[in-house]
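Left out: one protein chain. Kept in place: all the others.
Chain IDs A, B and C follow the sequence of writing; residue 1 opens each chain.
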Amino acid sequence: MLLEKKLRARLEKNKILLMTHIVLGYPSMAANRQVIAQMVAGGVDCIEMQIPFSEPMADGPVILKANQDSLAAGTKVADCLAFGAEMTARHDIPFLFMTYYNIIFKYGEEKFFKDCRDAGIVGLIVPDLPPEMGENFFKLATEYQIAPVLIFTPTSTDARMAELDKVAAGFIYCVARRGVTGKQSEFGKDFNTYLARCRAATTLPLAVGFGICNRDDVTAITGLADMAVIGSETIRLVDAHGPEAVEPFIAGLR
Amino acid sequence: MLLEKKLRARLEKNKILLMTHIVLGYPSMAANRQVIAQMVAGGVDCIEMQIPFSEPMADGPVILKANQDSLAAGTKVADCLAFGAEMTARHDIPFLFMTYYNIIFKYGEEKFFKDCRDAGIVGLIVPDLPPEMGENFFKLATEYQIAPVLIFTPTSTDARMAELDKVAAGFIYCVARRGVTGKQSEFGKDFNTYLARCRAATTLPLAVGFGICNRDDVTAITGLADMAVIGSETIRLVDAHGPEAVEPFIAGLR
Amino acid sequence: MKQNGFFGQWGGAYIPEILHQTFAELTIALRQAQNDPNFWQEYLELMSTYSCRPTPLTFAENLTKHFGGAKIYIKREDLNHTGAHKANNVMGQGLLVKRMGKKRVIAETGAGQHGMATATMAAKFGLECTIYMGEVDVLRQRPNVFWMEKMGATVIPVQDGSKTLKDAINEAFRDWVTNVDSTHYVLGTACGPAPFPEMVSWFQSIIGTEARKQILARHGKLPARVYACVGGGSNAMGIFQGFLYSDEVQLVGVEAGGKGLGSGMHASRLCGHDASPGVAQGYKTMFLQNSDGQMRETHSVAAGLDYVGVSPILSDLAEKGRVRFESATDDEVMTALDLTMRMEGIIPALESTHGFVQAFKEAPELSPDDAIIINQSGRGDKDIFTIAHAFNDPSWKEFIIARAKEYS
Partner (left out) sequence: MKQNGFFGQWGGAYIPEILHQTFAELTIALRQAQNDPNFWQEYLELMSTYSCRPTPLTFAENLTKHFGGAKIYIKREDLNHTGAHKANNVMGQGLLVKRMGKKRVIAETGAGQHGMATATMAAKFGLECTIYMGEVDVLRQRPNVFWMEKMGATVIPVQDGSKTLKDAINEAFRDWVTNVDSTHYVLGTACGPAPFPEMVSWFQSIIGTEARKQILARHGKLPARVYACVGGGSNAMGIFQGFLYSDEVQLVGVEAGGKGLGSGMHASRLCGHDASPGVAQGYKTMFLQNSDGQMRETHSVAAGLDYVGVSPILSDLAEKGRVRFESATDDEVMTALDLTMRMEGIIPALESTHGFVQAFKEAPELSPDDAIIINQSGRGDKDIFTIAHAFNDPSWKEFIIARAKEYS
């Protein structure tokens, strides 16, 4: 699929790719625009844009609050799709949407895929939609050629990884640890074993997320995985130092 | 017995006798002294002196409060007996003690009777000691010649009145109505029937109490009963106008 | 019971003459009920459909392990409707009131449990209801007052004397002598003039009858000891009656030790040395009184144990040595409560917790082959204001302060 191809192309130039995360509408779409520009300037390889949801069950406090504030400010799903189209037109890197299934379900699955494709979105991350629950969703993903990114976790058995691999596309999102987004992870021996299991289970590129904050974390996974995901940390950075802090931060990660 | 004889003698001079009530130690024994002197001066025929008890179950709010204040001021049973002796020595009318059974029980029944006799007390009113509960008490009463005054009530059957009459002495205390001391009574037709039943049940003099406040009340029972009992009303009077108000009040009752 | 409502030298009916006829009628109604098998059947039926009888006997596995001695069983009177054993007595008297045709009931209450139960019974049986409650207890047990009023009862705070249970009883008697024809006085414990001690104990015997059957089924033999807190004595009499004639079962009544038996601030009548025989509130028993016969102030963290007298039947059983009496202090009670909540997920009323204290002291002495039963007379929910206060809970205080701000 498109997403995997684009990532593989970028892997030619860099041993480790960087994916960043933003919550759409937090603190505002105008700010999102600036932050994304900074990220791209900083050399990011891929961006996941979260469409806010009132019940972000798998997110930790930082992203949770960003979701709530964005909604409180009036962010609509249609705005997010339009914003996505604007970004894909402006920046030449792959953009994904991350959101919870209800947003898609309520929007209408097929319409959502269609509008994503029209917006130039190349992948979707939906943390509360396991393959068993998404028969139609995964059929549409193939049909519309939008990569359904799936998640491996330290609790996933080999058998489960194999199952997930069957329907996943683009890349596999390996969460570094139990828990929600936003907390530090430790990249020790168990982690290496886990990543080796992930690697064995799929031929897709591996992204590692949950708690990657700095250059050391990125270095730690280089060679083991293909992409580092920086989530809550950029939100914290923008909150504290404004959008301008993002480019140097990203540029300094590898 | 002594008490009945004394009352009958006084009935020669008056169609209706007056008995008054005081709570010993309320507001003080000094005040009691003045009040009793006033009562005697006002022409009272008989006085019941209440030895205060912490649980005066059959008394209404006025006498209840007087009991509690007296105890709070430190009144002891021994003081009451000594005061009784002083009064009987000073005034030539019959004096009774009114109290609850626990005072006597705790003091020692026989010792109580002996000390009462020594103090010149001629009768006892114990509202929570029915004959069934007081075998020894009534034996001692006969032995020490102190009249155990018993109570008829509107709920007493003829049979019960007959039973009570067997052990009573001095006079019968007919309570005018259901309830505790201190509230108005109505002396209507039912009351007359009731008093006729009382008269038929005993040859002892009949005293009527509970709620007698003024000359009209006393007039209402004259001819039907032998003695009017003025209880809470003198306490109210002393509280409001001091001991000096008592003589004219008593004198004006008949 | 001897003639005239005496148990040994204790009991009797020292009542104002105005009540003579009423007591005579009440005694007759009671005798008729006792001789009518349908009456008890109706009572059992009511208790099993309106309340939750039989109440369970719970094996306290964690406490048993913790103390490493006798097996600890808890008789769960807290699961009764209205949250305490008081329901047993009140529903029984309710059936008697129906038979006697009276239209109004009155009651005294200390912890508020008996008032709650009476208000409940009055609502169910369609009776007018007035509850007398010492002002001190009104403050300690405000939630119960609220519910009584919502069930249609009039609650009268009694401001006389020590403003606790005994004063509420006096006031109830004053009401009764005034309204004797229409009204039945639902006395809340195994005290007062005969036939109340006998009558209340009879209704409460349902506890002991069940508990005996249950422990035999579960443990295979009788318990070594049975513990119950003693306020007026009704829950204790209730459970003890299941074992009274089985001499191998030790019966232990636990009184309120307050600040300690030597402190003068307690409510222990049958243990300690502060009580003496007396006659008050219509009956003869051991009272906390001075040498003149004036009743003393009592103290307990548990409003329902804070009473000067005690069941004449228990005075007799104490004198005969059939029931042993112990006491538990306020502090011991808080500790035992804490332990019971944490280990068993059970919240005994402060009253009931007195029984737990003594059982905890003695359980380790006994063998794992032995069982003991604690009568949990009620649940602790009603005590939240007292317990939260006693534990000095900061967020509770904040909560109350915040609520008060809304109201002022």
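Descriptive notes on the structure:
We adopt the following convention: a residue touches a chain if its C-beta (ideal position, glycine included) is under 8 Å from a C-beta of that chain, and two chains touch if they have at least 3 such contacts.
Predicted model only: the values in this text are computed from it and were never measured.
Across the whole complex, the hidden chain's contacts among the shown chains comprise A, C. The chain not shown here is touched by just one of C:G101, C:G220 or C:G345, and that residue is C:G345. Note on the undisplayed chain: of the listed residues A:E55, A:E143 or A:D239, the one touching it is A:E55.
Only one residue in the set C:L44, C:A123, C:L244 or C:L261 touches the chain that does not appear here, and it is C:A123. Residue positions on chain A in contact with the hidden chain: 53-60, 64-65, 68, 71, 76-77, 100-103, 105-107, 127-130, 132-133, 150-157, 160, 164, 175, 178-180, in rising order.
Residues 48-52, 55-59, 62, 76, 79-83, 119-124, 126, 139, 142-143, 145-147, 149-152, 338, 341-347, 381-382, 384-385, 387-388, 391, 393, 395-397, 399-405, 407-408 are the ones on chain C that touch the missing chain.
To be clear about the criterion, only the chains that are shown with their structure count from here on.
Any chain touching chain A that also touches chain B would appear here, but none does.
Ranking every chain by how far its Cα centroid lies from the centroid of chain C, the top place goes to A. Chain B has its Cα centroid 97 Å from the Cα centroid of chain A.
Chain geometry summary: the mean Cα position of chain A and that of chain C are 66 Å apart. Inter-chain spacing, taken between the CA centroids of chain B and chain C, is 37 Å. Under the contact definition stated at the top, not a single residue of chain C touches 2 or more other chains. In chain B, no residue reaches two or more other chains under the touch definition.
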